[in-house]
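All protein chains but one are shown at their positions in the complex.
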Amino acid sequence: MNPQKMFLYGAIVLAGLAGPFIFPNNQVQMTELWLFIVFALTWDLVGGQMGYNSFGNVVFFGIGMYACAVVQIGLVYDVGEYTAAKGGGTAFIFDLAQYIWGFAIGLPVAAMLAALAACVLGSLVLGMRGHYFAICTLGLGIAAGEIAAGWDWIGAGSGMTPAPPPHDIDNVNRLFYYMAFALAVATFATIAWLLRTRFGLAINAIRDDEDKAEAMGMFTTRIKVTAWVIAATFLGAAGGIYGNLKRFIDPLDTAFSGATIGVWMVLMAILGGKGTLWGPVIGAIVFQVTKELFWTYLLGWQRVALGVLIVVIVVFFPEGIVGRVRQMFPERFGPRADAREGAE
Amino acid sequence: MTALLEVDGTSKRFGGVVANDAISLTVPEGAIVGLIGPNGSGKTTLFNSIVGYHPIDAGSIRFRSREISALRVPQIARLGLLRTFQQTRIYGGLNCVQNLLISRSTRREPFRQLFTLQGARGRERAEELLEFVGLYEKRNLLAGDLSFGQQKLLEFAMALMSEPDMLMLDEPTAGINPTLINGLIDRLKRANAEFGITLFVIEHNMRVIMNLAEHIYCLAHGELLAEGKPADIQGDPRVIDAYLGAH
Amino acid sequence: MGGRGSGGGDGGRVRGHGSGGVDAVMSVDDVSREASRIADGRLPVTALDALAGDAPFLSIDHLRAGYGRMEVLHDFSLRAGKGQSLCLIGPNGAGKSTVLHSIFGFTDIFEGTISVGGRDVTGLSSSNKLASAGIAYILQDNSVFPDMTVEENLWMGGYLKAKPDAARAAAENVFEKYPRLAERRRQPARVLSGGERRLLEISRALVMDPEVLLVDEPSIGLEPRYIDMVFEILGDLQRKDGKTIIMVEQNAKKGLEFADLGYVLVSGDLVKAASGDDLLDDRDVGRLFLGG
Amino acid sequence: MPRRGWRRMNNIELLFSSPAIAGGLLIDGILFGSIFALIAYGLALVWGVMNIINVTQGEFVILGGFAAVVMADNGFHPLLAVPVAALVLYVLGRLLYRTIIHRIVDRDLFTSLLATFGISIVLQQLMNIVFGGDPRNADAGLGVWFAFDYSIVLSKVKLLAFVLAIVVGAALVVFLKMSRLGQAIRATAQNARAARVVGIDTNRVYEATFALNAAICGAAGALAATAYTIHPYIGLPYTVRSFMIVIIAGLGNIGGVLAAGLGLGAAEYYAGFILGAEFQIAFVFGLLVVVLLARSWWLGRKRRYLK
Partner (left out) sequence: MFRVMKFAAAAVIATGAMAGTQAFAADDVITLGAAVSLSGKYSTNGEHTQRGYDLAVQVINERGGVQVGDTTYMLEIKYYDDESTATRGAELAERLIQQDGVNFLLGPYSSGLTKAIAPVTEQHGVPMVEGNGASRSLFTSGYRYLFAVLSTSEQYLASAIDLAAERAADLGKAPNELTVALAFENDPFSQDVRAGVVEDAQRHGMQIVIDDKLPKELNDMATTLTRVRALQPDLLVVSGHARGAATAIRQIQEMRVDVPMLAMTHCDSAKIIKEFGDAAEYTLCASQWAPTLTYQDDLFGSAADYAALFEKTYDYAPPYQAAESSAAVMTFVDAFQRAGTLDRAAVRDALAATDMQTFYGNIRFDETGKNIAKPMVLYQVQNGAYVVVAPSEWAAADPVLPRPGWADR
């Protein structure tokens, strides 16, 4: 790593750490932004780098969200009773230790369950090619949501309230912020490293020509499932944080929200530049800012604007911001100028 | 010479159409063997059957005496039996060096080896092979930006990078400038002689196949029509009738 | 570098499907480099006019064209007279197919004009090329309608005709001439072998009845006897029906033997233009493009 | 959940306790499915010819429905709205093609999914702004037929939708086979470049195809508004079911689309009856996944996934 890059990464980490103190009023939006970066990065690993456009990654997000909430609650109370009270009942109080342990166990469980789901589902559906995969994942996402909405133990359609934070923590959102920040950094670092390994080349090869990769002796299904599992792991943890951040899990609107977060993660990756390391990060930032501006200034028309934005991005700007920059400055940012070059 | 690949009475049907009918042939270790035949005579079907693209209906296929007809594509490839494609296939979004790096043989390595960084040795070998096929100067270009002929050469280099025991080439010279064909023949011969790779080649260009192969099989209508030395095949009236056309 | 094939015989001409030596080893770049060296300098358009018999039917003037922002052809001009055939040769990536694509409207044209029979057709979309300018294109890759029968495929060639009967009659003519297709007239085109498919594609041009026929690699991937059949049809089209044919052929020898005119392209520039026979006899062309 | 499981057993028992229930449900399901079949025709056409998965199907349907509601509000018979809605949507289809769709025809399916998703959001919102979010209904006043002492009740509007689905299907087959445009559409679907080469203006074929699809959806929507209730956000169920039908039936197989549509309607009703209404949609999507998995397993077994 050259000093320039080191300085850069250092600056970002410092900015991330200082964020809530500089913009205390935007803490929740910044938390969301870090999570969005995780969404876009993990989507891009499979969709952009490997060429498997999934509309179903939200499944892992939702699984993680429910898993984390269930663990947090289940460590202390009976989950069925808790959900039957529909998030109400002053009897369900968590003290600081219970709350912290809930996270300490809940987040890893969320990540692992999501990974497990990716492993099982992946071995089934990753054998499909192209748009059949996209449609199948779309179906998976919606089916998962509907099943969650029918499952009484986790609150069914009435939703589920994650463990209420104890009053000892006076700014629980700050806790969520740093968890999201840490997760985003971990995700970025992991994916940046992956792209420098043979694995990175392998998933790129699958994107470019899967038949060829197989013919060259690559066990493509195993590689594809691995990539999906890695994406799901981070996404599951992100779901765990997101559910707590929102403090209310609706099965269709929050957890398995294919029409919002499920599509947004794709859009962010495309907007920033599919198949690049920095694209999803930049895409997430631009998207979050744009979205917030729409909601503020286009009351009642913001969804129209969002729809138009989707069309414009997809139709007129498919190469994304990073892609456009590469086209404009091929010497500086050309296809070779990505992270992998440092790998020799 | 021991037989490296033995195809024994394989048949393949698609719907009602018989693509291969009880074909038997042998490719000895270290040899260059040709496969010719009119369009639709079942050459590519035979190739696909050997490398595992579709199950065969009857017969057996053995590689190093091991039955491979039930194996899947990557498993067969990892035994050291590789093929190239008629419509050239390369990884268009990667540059030439990367194309070769990812083609490096991992036959004896575990899955977790995928999670290691690339070593300098792999890169050295990749550059050597690019030099060998004459693409060294293009090594940092995206493979998708190469011309068709260059992509063919790259695909060949990728195959070599994988250090196969046997390489099956599907029309290696189709769409290549005639002058370059000579170069390609030379490289194929050198690959055979220097790297010890057994070659099995489908080819339409008679000049190429006559120069290259030691032994030629000729298919027609899914059946084995003739086999023999190039000179014999060229003079075989059945082959001339079915393939070269009398004029 | 740059040796001559031992199988070559009379003055660089190689005939038949004979054997060749393997001592000619040349890289793509070397061919391009050598080819630029043999260029006649900038060819005056008047020279092209003269070749076309001073009565050009199809003319391209100072064309700059390519795909997206990439420019493949730089200031390219071409002239072909009515009923003439012209073969474009050159190394891979020289822009031969791009010329055909440009004429048919598959490329982005930045500058220059293309006209047929005196009419400017530069801006016409590819869908209208046949209807408005009588230009037909035989693609390099598969261009039959797989789920239609052979018969229907031929009829589709007459899609633009006012009366479907005219197309049917033309199709009958084709069947009479090529019993191989007639045998299969009621089968879907997808069951045809590669050679039969090529035959169908080219004979469909007979039904289309265009003024100008663009042919991309007529012999690619074909076994020898189909190659001859294909050139036979093309010969019919040119000599009997008086079509103007512009062709790209990798098998340069075959192409030049067939064509009245030959153009040599290197990296998007025209470096040589002459009659087909003259090019066949040209030592440099022979060395660079005809193979040893 | 023993109680629920027990309930489901009871539901199965109930279902087969009387032929009127099983039969009535079957008929209702089939009639329900016929509207989906109509929409699926259009999707199959657009998907097959243009290689575009149009997520806007449902919104086209709802727009057609609002056309019927508006006409009913103004005193016209809502069934008059069937041709009117078709016409309105035809124009909208052309408009959308010229502004947006023509730019994505050559791109991958994924692009078309996303782009049409964007369009569908815009249409939903515009409908919400123009027509309001109320659930609406256009009563055709056709009444019902009934048999066996009301145990089988047949809405005439639904029956009409069913008949129309079959008529439109048949007309489509004839149109594709016989008419010049139909020929051009088939040719373009099979090989667009070749179609251009024989002089077919593929751009116009695409435009006509897309508009035709919108028109079919509009007609289906007018029927849906008379047979069911509509509101701006209810398009998605129509979209996904048409998806599902096309995937089961395959492209370019209109008889199959009809059969799959009717079958899906019936299967869904039985599932809803037995599992409870809350799992009806889960069932549809579960089925989608299962169908795709079966397809992929079948192809994989034959190892026929080589492109």
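In order of appearance the chains are A, B, C and D, and numbering begins at 1 in each one.
What we mean here is this: a residue touches a chain if its C-beta (ideal position, glycine included) is under 8 Å from a C-beta of that chain, and two chains touch if they have at least 3 such contacts.
Just so it is clear, the model here is predicted, and its values are computed rather than measured.
K.L.:
Could you tell me which displayed chains border the chain that was left out of the figure?
P.N.:
Spelled out, the missing chain touches these shown chains: A, D.
K.L.:
Check the options A:T161, A:T187, A:N204 or A:T221 and report the residue that touches the missing chain.
P.N.:
If we include the chain that is not displayed, A:T161 is the one touching it.
K.L.:
Mind pulling the chain D residues that touch the left-out chain?
P.N.:
Touching the chain left out of view, chain D contributes residues 7, 11, 14, 17-18, 21, 24-25, 28, 32, 124-125, 128, 132-137, 139, 144, 146, 150-151, 153, 155, 227-234, 236-237, 269, 272-273, 276-278, 280-281.
K.L.:
Would you write out the residues of chain A that touch the absent chain, in ascending order?
P.N.:
Within chain A, the residues that touch the unshown chain are 4-5, 8, 11-12, 15, 22-30, 32-33, 85-90, 146, 149-150, 156-159, 161, 164, 172-173, 246-248, 250, 252-254, 257, 260, 278, 281-282, 285-286, 288-289, 292-293, 295-296, 299-300, 302-303, 322, 325, 332-333, 337.
Everything that follows uses one rule, which is that only the chains that are shown with their structure count from here on.
K.L.:
Tell me, please, which chain's centre (mean of its C-alpha atoms) is farthest from the centre of chain B?
P.N.:
If we average the C-alpha coordinates per chain, D ends up farthest from chain B.
K.L.:
Measure off the straight-line distance from the CA centroid of chain A to the CA centroid of chain C, and report it in whole Å.
P.N.:
A distance of 52 Å separates the two centres.
K.L.:
Just give me the whole-number Å value for how far the CA centre of chain B lies from that of chain C.
P.N.:
Centres of chain B and chain C (C-alpha means) sit 30 Å apart.
K.L.:
Whole-Å distance, chain A centre to chain D centre, using C-alpha means?
P.N.:
Inter-chain centre distance comes to 32 Å.
K.L.:
Can you list the residues of chain A that touch 2 or more other chains?
P.N.:
Those would be 211.
K.L.:
Could you check chain D for residues that touch two or more other chains and list them?
P.N.:
Each of 306 in chain D touches at least two other chains.
K.L.:
Any idea which chain A residues touch chain B in the complex?
P.N.:
Those in contact with chain B are residues 194, 196-199, 201-202, 204-205, 207-209, 211-220, 222-223, 275, 335-336, 340, 343-344.
K.L.:
State the interface residues of chain C toward chain B in the complex, per the touch definition above.
P.N.:
Counting only chain C, the residues touching chain B are 5, 7, 17-29, 31, 91-93, 191, 193-196, 217, 220-226, 228, 250-253, 287-292.
K.L.:
If you look only at chain C, which of its residues touch chain D in the complex?
P.N.:
104, 125-131, 136-139, 142-148, 156-157, 159-160, 204, 208
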